[in-house]
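Of the protein chains in this complex, one is absent; all others appear in place.
This part shows chain A:
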């Protein structure tokens, strides 16, 4: 569906109401067709010419999009808004007032429109009825603690036929009461004069906004409002989102008056709206401002868009065009140079022209920039000017665009928010996160981009009539049951959330305490985790083991031929025969860790499933790994069984017999473990029986009974193995053994709803306590889990049943672990959602939510370091003061070299572990980073790439390890070893330059020898000459041999 929107030719997007399923919703409420031809024509113009003089705002898209997500300006900002920031909430009169015929109110174009086009909407009953329940609105406002309330005046309620004459008394009274009540409560009113409910009479008599006459009529109405209410109103908005009035009212026909297809009319309406606004502004500026001292503006709305490729200038231009053709249409005349944007003038022959006098009249007629950012400007996707680019909800960027395009105006956000489906009542969890996201973007825009946003309007106060969507969606912070008589305003979660933000004037960091300085103890194990090591079943250097000699390609066929009768001496097998071990050692040496966690391959060691066919070669390989690694001063933590999605890791015969559903697997596992202890136990001090048995629920997932049965067998298998070790090997081998559980932390997605709090705890019970409770506490499944499954059974939602442990089994399982091993990666937000079906996942009744404001990885793993400390505390609270190892913790990072995200993750997660150790006094014994290497085409979790290149996190982790955490400047480093290292820098130098020094010695001795020989020769020659000289005087007979030496 998304591809359909993004990749199609730009022209297609202008065809309204495509067959796109997403839009069937609009089809239901609206009738379609029409305007096609002319709109396609416009699309043609827009797409054809990508010229023009785009404004400053373009630079937003041109920026380097490879920004660092760990840059603090990109991360969620915990900070407060400026002092006296203006917090408000808004409504539109037509959406919430109801009582459309009561007390002399005249019909508006929307009343008429509904009666014709939205026949299923009964607009007398389906309303929040603010006209009747003003007091309830005021209570709702007080609940929130807002500093202003933005509402609109219903023009036909004051003047039933639109023309200013004697105002409708009842209507006038309503607005006077509303204003007085607001002032009384110290809530600033922000009043919109026109929020789309034009008196029907004006439409019928003049053709509505198409007719210039309306400008003066509107000005009269405005004058009346200024005169009557101006003493109490300091902020006026003339028109709410004129773009939608023109575009949907006269273009698509989705809004009243429902005219469509006439582009000339669309731009004529836009033209009149601008002129009407300008006229009212001048009117206010000259006649009222001097004594009323208020400000006046017009609310402009926009979508936002980002280029397909930010390096593509054409795409950037299209984005600029897209926003200019919507927001710039009105903002350019009013906030800019008084004229339409050049792009529009060049492309739209229908566009009316501003005379020079008009430009002067229109230019600068807003005292601040009133901006609306909400779903209406994105609806429906098929009519948006996307120009083949991608829509975006990044409010921060739009604000920056406004700043750049319109000379850094003061901005009041007069509408912002999203919507929920109409079945959502007060539990609007997604709305919280949408608000959190939008508001934090505003805060970032203020703090980092220095935009001058001075107020924010959450939209809306109440559920109400949502224009073309009628009542199929809800946008209120307060829920209203339209069919009820009393129309109670019930605060939704988002109301609670907004109230909290207003109270705190921003976002306070609550889940985390400030970072601490300190170190882990000397015996803390700093590890790295690797999954199953693929053992080389054959040593990689057969040439030393094969005693035969071969000749190659004798007959030209490329074959090896054994030379008979020749045997070569072979040498004994060595660990260096395995090439892959050497590679691992290189990587591990670079890591500078103290512990290496890896897993054995059960199915390789025992291909038959039982001990009948032990693959000694594989065992030897693993033994080699352990012993070679030891030479680097690295101890091994060995996992016996490490299943993955791709590879269950069971020997084939066991797999065929049902795997963990078959009890015989339990005994096979015990025998396998026994063999491993026997063969490797003398070298291994830390054992993990099973990695994440709780996640095997994803594999044995055909029914809940399968899942629970498999878990049952896994628990017994683990316990048996622990007892084997405890009774037979502990004395001699002196190690410790446990199983590692997948232990992500859970937070309630919606902190204001009790069921979410319960769901989060239930998730932990089903995920972790499921295994931890039997082992560390009772020998039986947690009560919470049993009770909830019983409850689900009773409700007829599940027929699941947890297996029973016999007394003997309970005894076996209880206490069958020497420490607690946790694989902790992230924190998850949990929603309570009742589910039906006999599945483990359904039994828990949980649903997950991704907090979009949180830093997350390419696989959407959220970085929430404080969750680690919470899970550690949870374990301590439930299972007492046990030793805890974090046996896996890591994140995927896109970068192959400078993996900033991984470094950030490591630092923060180790910092939280340190807090748990220092502050909470949790006995945390080790941290194992996940993982050593990664595979191609898989999420990038490795410290080393698939080509075994070190990423920069290796060095980063090194530093953390060597300083054992985060020491303050005064902390002593010493654990003995580091002192020793410091002393022997010279030894280190020698060690490093060994070959060079050796060669230097060789060179030196060779030279010395050469020198000696030369000197020796010279001397000989001198002697010889001397002898010759002497010979001339004294005759000495020469020996023959002597001559031959000298030659």
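Criterion: contacts are C-beta pairs under 8 Å (C-beta built on N, C-alpha and C of every residue); 3 or more make two chains touch, one makes a residue touch a chain; residues count from 1.
The criterion applied here is as follows: contacts and distances are computed from a predicted model.
A chain of the complex is left out here; the name its UniProt entry carries, from "Cytochrome c oxidase assembly protein COX19", "Fibroblast growth factor", "Sodium/hydrogen exchanger" or "GPI transamidase component PIG-T", is "Fibroblast growth factor".
Residue-wise, the contact with the chain that is not shown comes from A:392, picked out of A:392, A:426 or A:963.
Here the missing chain is touched by one residue of A:647, A:791, A:989 or A:1024, and it is A:647. Here the missing chain is touched by one residue of A:375, A:518, A:751 or A:837, and it is A:375. If you put the hidden chain back, the residue from A:823, A:838 or A:911 that touches it is A:823. Checked against the full complex, the candidates A:62, A:490, A:623 or A:695 give a single residue touching the omitted chain, namely A:695.
Interface with the hidden chain, as seen from chain A, comprises residues 1-2, 5-6, 22-23, 25, 306, 375, 378-381, 390-393, 418-421, 424, 429-430, 433-434, 437, 473, 531, 536-538, 540-543, 546, 550, 552-553, 556-560, 578-580, 603, 642-647, 652, 691-692, 695, 697-698, 742, 744, 823, 825, 831, 841, 847-852, 858-861, 888, 890, 892, 894, 930-931, 934-939, 941, 995-996, 999, 1002-1003, 1006-1007, 1010, 1014, 1017, 1047.
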